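Here the complex is missing one protein chain, while the rest keep their positions.
Entry: chain A
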């Protein structure tokens, strides 16, 4: 007979899970494996609420395996380390991000690109290397292979640093890969100002890029400039300003996940400009070909980053004092937070104070 989540592993764990596509989260007892020789057990302090968590609990992408314990922006303290673990010791402050497994032997893994490994497994809602389901960071602890654990740098706060583990690396990786950081003074447009977008502004500024936020909401302008440090703000519904900005940007990072028009964004790019899509729309977008061909423009994508690069990103953010702007919530406020997230009513990431508010009934 199949084992229940509570009994399938030796160690009892408590968390919150969604049990169906209503997405409503509630207390959930389950279990995790013993700490193996390559593992680190992490007592979870904080966990960021990523938009992916919302999509998954509601089965927006059609592959949710309930019950789902979300959470892949996890910061905590190592409480146990296996005998082969060399990089961490008990008491270290560590992070766990979007992936907790890969084959560790393919070309992608050899190049520290575990995120592109065909056998990569996500921190939650995926099958792990032992064939059992992975549960995420809306829980009191997690057991992770050391390769997928990150050292949380001195000086980086655990709560506002947590979202960097997904949002941070998701914008950092394409900035490096697509060459945005190679020359000083390049102009980057950031489309969308949510969890990804606001971190993109901060990281891009630290790289010395000129940053324009591209948004359909004029009321985000003041925050974008005074709080986040953007150089300018472009409202997409203002035709004159859009016209004046044509052909001015070297790159655009597009964080918008709703279906939206690419044509006006492509127009903002200079010749040979690159638009990097990071949002995950439910349907294909329309790609107008003339702007692409006439201007040698490019549309590319990117998916989080490998472990080495994620560590590099955390160290970079610590050095430049980059954290997310967060709203700290208690575990039992998560359902209201999800409702607000669905309306983009957050500046700019919810983070669950797990250690202080997650308690078994």
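To be clear about the criterion, contacts are C-beta pairs under 8 Å (C-beta built on N, C-alpha and C of every residue); 3 or more make two chains touch, one makes a residue touch a chain; residues count from 1.
Throughout what follows, contacts and distances are computed from a predicted model.
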item: Per UniProt, the name of the complex member that is left out, chosen from "Cinnamyl alcohol dehydrogenase 8 isoform X2", "Pescadillo homolog", "Eukaryotic translation initiation factor 3 subunit E" or "Mediator of RNA polymerase II transcription subunit 20"; value: "Cinnamyl alcohol dehydrogenase 8 isoform X2"
item: Touch criterion as defined above, residue of A:91, A:155, A:208 or A:301 at the omitted chain; value: A:301
item: In chain A, positions touching the absent partner; value: 108, 116, 177, 247, 262-263, 271-272, 277-281, 284-303
